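Every protein chain except one is present and positioned as in the full complex.
After this line comes chain A, so read on.
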Amino acid sequence: MDFLTIIQVLDSTVRLATPLLLACLAGLYSERAGIFDIGLEGKMLMAAFFSAAVAAVSGSVWLGLLAGIASSLVLSGLHGLASITFRGNQLISGVAINFLAAGMTVLIAQDWFKQGGRTPSLFAGGRFEPINFPFAEALSGVPILGPIYSELLSGHSILVYLAFLAVPGTWWVLYRTRFGLRLRAVGENPAAVDTAGVSVVGLRYAAVAICGVLCGIAGAYLATALQAGFVKDMTAGRGFIALAALIFAKWRPWQAMWACLLFGLLQAIALRFQNIDLGGVVIPVQVMDALPYILTVVILAGFVGKAIPPRAGGEPYVKER
């Protein structure tokens, strides 16, 4: 494997890690506030469809992004209604949202575009174009650093940079602002937050809304940057890999980035090489597919450092108690 191949694999790692990272941070806000969210997949899928559909019709990718975020927010609102207002089971609500998105996207796509549950392919203007850093072309000849700069760092769409900037952003919000402190507190001990006179319901809705916005961006990235248009079930389990990454990272932002990069790398390797030959031992491609999930189970089992979720996670808050 030569240097350029490594750079290319890492480059596609960044591309593939981006939707995972956005969804993972989305889940982080929600779960840190005590609302389990296994509906990340559904929200991404819904956003992927609406962003592609609106971008295809209007020709503007930015309108597409807004539509994607809005549709994801609607599902977030539903999740909030079920799990915060009506104190329902958050896991069941997540399952329902995943199915709702899987069904509605194809239903609407078929009704609007009649192309077998997909949107028309997006052309220039309907997609997020790569941003080339200054002098990327000129510096590509420089050994080692040149390809790293021009191939790996430069030439991604704006959403990629946004996703990676969201990591320090999330860290700052979570650990350096009053809102973040309250958010974490409401996931650990909502009664204490309530006693302090802060609205548990308000905070949790805010967290679920942030989750919706980030999932919306993740879905829009899938349909309008990574690919050119929506196809049925295009999230392909990414929402669950993001959930796995979140547990892998033990609900912390920087670690979430590394976990998503790791899982993105696994996907990139599986895409580029089918079966990997390691000195006579062939690793089948299916192992790469399953590895994120296996690693997550190992982490969950607590054999390699214990993953302890926010204490009030999954529990509806009842004020009268």
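We adopt the following convention: a contact is a pair of C-beta atoms (placed from the backbone, for glycine too) under 8 Å apart; a residue touches a chain by one contact, two chains touch by 3 or more; residues count from 1.
One rule holds for everything that comes next: contacts and distances are computed from a predicted model.
Per UniProt, the protein behind the absent chain is "Ribose import permease protein RbsC"; the candidates were "Xanthine dehydrogenase family protein molybdopterin-binding subunit", "Sarcosine oxidase subunit alpha family protein", "Ribose import permease protein RbsC" or "ATP-dependent Lhr-like helicase". Of A:Phe3, A:Phe86 or A:Tyr161, it is A:Phe86 that touches the chain left out of the display.
Here the missing chain is touched by one residue of A:Leu66, A:Leu100, A:Val173 or A:Val198, and it is A:Leu100.
Panel shows chain A; residues 38, 78, 81-83, 86-93, 95-100, 102-104, 106-107, 110-111, 117, 237, 240, 243-244, 247, 284, 286-287, 289-290, 293-294, 296-297, 300-302, 309 of it touch the chain omitted from the view.
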